[in-house]
Every structure is written in structure tokens, then in C-alpha cells.
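All protein chains but one are shown at their positions in the complex.
After this line comes chain A, so read on.
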Amino acid sequence: MSTSSALDTSAPADSSAAPAIEATDLVKQYGDFTAVNNISFSVTRGESFGLLGPNGAGKSTTMRMIAAVSSRTSGTMYVSGIDPQAEGPRVRARLGVIPQQDNLDEDLTVRENLIMYGRYFGLPRKYLLAKADELLEFAQLTHKAKARVEDLSGGMKRRLTIARALINEPEILLLDEPTTGLDPQARHVLWDRLFRLKETGTTLVLTTHHMEEAEQLCDRLIVVDHGEIMAEGSPAGLIREHSTREVLELRFGMDRNPEIAAALETELGNREGLGYSHIEVLPDRLLVYADDAEAALEAIHADGRRPMTSLIRRSSLEDVFLRLTGRTLVD
């Protein structure tokens, strides 16, 4: 039994120089259904890379192919220069995986969960005893070390799952919707921990349908929908490219939105100096995209229209997504 790649001469590439992930023309089909449709991307080392998309976009499927637990239908993929489909254990030895749903070992205590997980990597028990304590500290779970997993709150379970994924000091951390279902405090604690990891040079790959999270954590991201890449870039770059600086949210009460939208479209389109782009109609409100939303609102008032509520905010990735797909991110 050899313990590292150094002895392995048949490996496709030297794993420390290769990009963290390199995926080309990736396709995954379940029967007739295409979950991932011909996507290509590459992640450099130390980068924090995001997959943003609504439920069912194919994010988790992509993550499972990276994590060497799911086969691909076609295309190529290299993780640290190694093909995950051909050498699963070697790839997984380099990864830390945080699945969408926590799957902690309920038969073991919190600390035993960490130690046993390390044993699955073949790490010596003696080393793991200290490492587990260090990770418990990192995840703020030291006081729960002896507790049973089921006695933990949702946020604690998530932190334990993350701590567990760090036991092998992974080169690449795969996080599938790391904060979905957490309350704001727990989410901020998690973001803080992920920042620290990023600073130590760990490559982060995360999926989310939470735009704030993507903006906070990702250097670069791809927007996916129906298994295809809709756009790629940095969060700020994407907003610049696909949206206006500001957004005006208006509510006119039920059923009136489409007709008012049509009217506003012509009225605002004729005005100069607003930086007006377009209007999106949502079931409950209208989104007016304009660089100067304040001026747009004044113009609307000047035309004698009285929205029930109005709100001015900066553009977000949500708006980018809406522009690209005509749908909101949550569904």
C-alpha cells in the first residue's frame, strides 16, 4: 500500500501543478433526462468558485461528478489533474466534501464522527485525536464533543459536517448549498469559517441559490440553468454586464402589474438621463431597471402614478439571473 501519488508514474499529470478542476463538455444524463448539458469550466488553485442556479439546475449533479461518486455520460474532467472516474480514491483523498444534506454518523458521538471519518482516509488514530480537537475548536463545537449527533442543532450539524470535511486537510473543498436552511447568525459564522479557509489557500467550490452568499464568497462564478451555463464572471462583473446599477421595486396591487408595466415601459423609455434599461414583471411586483432609480421614481410620480410601496436598491445577482432566464432564483 503506497501512501501518496509520488510513487505513481502512470498518473496523467503532476497533481500539484494542474488546475484544481478542469471540466470540458461535461454531460450527465439520467435515462432520457439531461441533468447537465455540455458545460465546461475550470477552477484555478486557491480560487473560490461558485455555481449559482435554481433548484434542479444540475449543481449537485456536477458536484457529485467532481467528487468522484457519480459517472459522467460524456466529456472530460480532471481534478488536480486526475480523472475522478478512473481513480476515485485518489481524487477523493484530495477533496473535502460537504454534501447538500448532512449525513453524519448517528451511531457515533460528535468527536467520534471526526475521528472515524479520518480513519476512512487511512490517517493514523494518534494524529486524529489531536486533529479532531483542533477541528472541534474551529467549528465551535468543543463543548459538544461528547454529544450525540442528533442532539445538535441544524447549524451545529452543518459546522460538524464542514469540520469533518477538513479532517484530511483537503486541497479542494466542495460545498453543496452550505448554508441553505440556516438562520442568519449561523450563516455568518459559516461564512467566516470559509473565509479563513480561503485565506489558507484552500480551493473552494460551492453551489448556492443564495445570491448574497455567492457575492460574499465567490471570486468567480457560473450561472447555471437547465444544466447549461448562462453566464460566467465575477459577481461584480456579471452585474455590470447584465444589469443596471440600481433597481426600483414597485407594488401596484394584484392583477394590475402587466398593464402598468406596458405603460411605464413607453413612458420611461422616452425619458433621457435615467439610464433606463427594462422592466421585469413578477407576480407581486414590478422591477424597473435604471442606473438612476431615484430619478425614475420621480418620473413615475410626475406622471400621476401612485404605487402602494416603492423600494430602491442596488442590483444583485438575482437580477442578473432574472435577466438571463426570466425567472427568480428560488424556483
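Worth a mention:
We adopt the following convention: a contact is a pair of C-beta atoms (placed from the backbone, for glycine too) under 8 Å apart; a residue touches a chain by one contact, two chains touch by 3 or more; residues count from 1.
Everything below uses one rule, namely that contacts and distances are computed from a predicted model.
For the chain that is left out, the UniProt protein name among "Rieske 2Fe-2S family protein", "Succinate dehydrogenase subunit B", "Heterodisulfide reductase subunit C" or "Transport permease protein" is "Transport permease protein".
Touching the chain that is not shown, out of A:Ala86, A:Ala236, A:Leu282 or A:Ala302: A:Ala86 (per the contact rule at the top). Seen across the whole complex, the unshown chain contacts chain A at 1-5, 7-8, 10-11, 67, 69-71, 86-90, 92-93, 95, 97, 99, 101, 103-109, 112, 116-117, 119-124, 126-127, 129-131, 146, 150, 165, 168-169.
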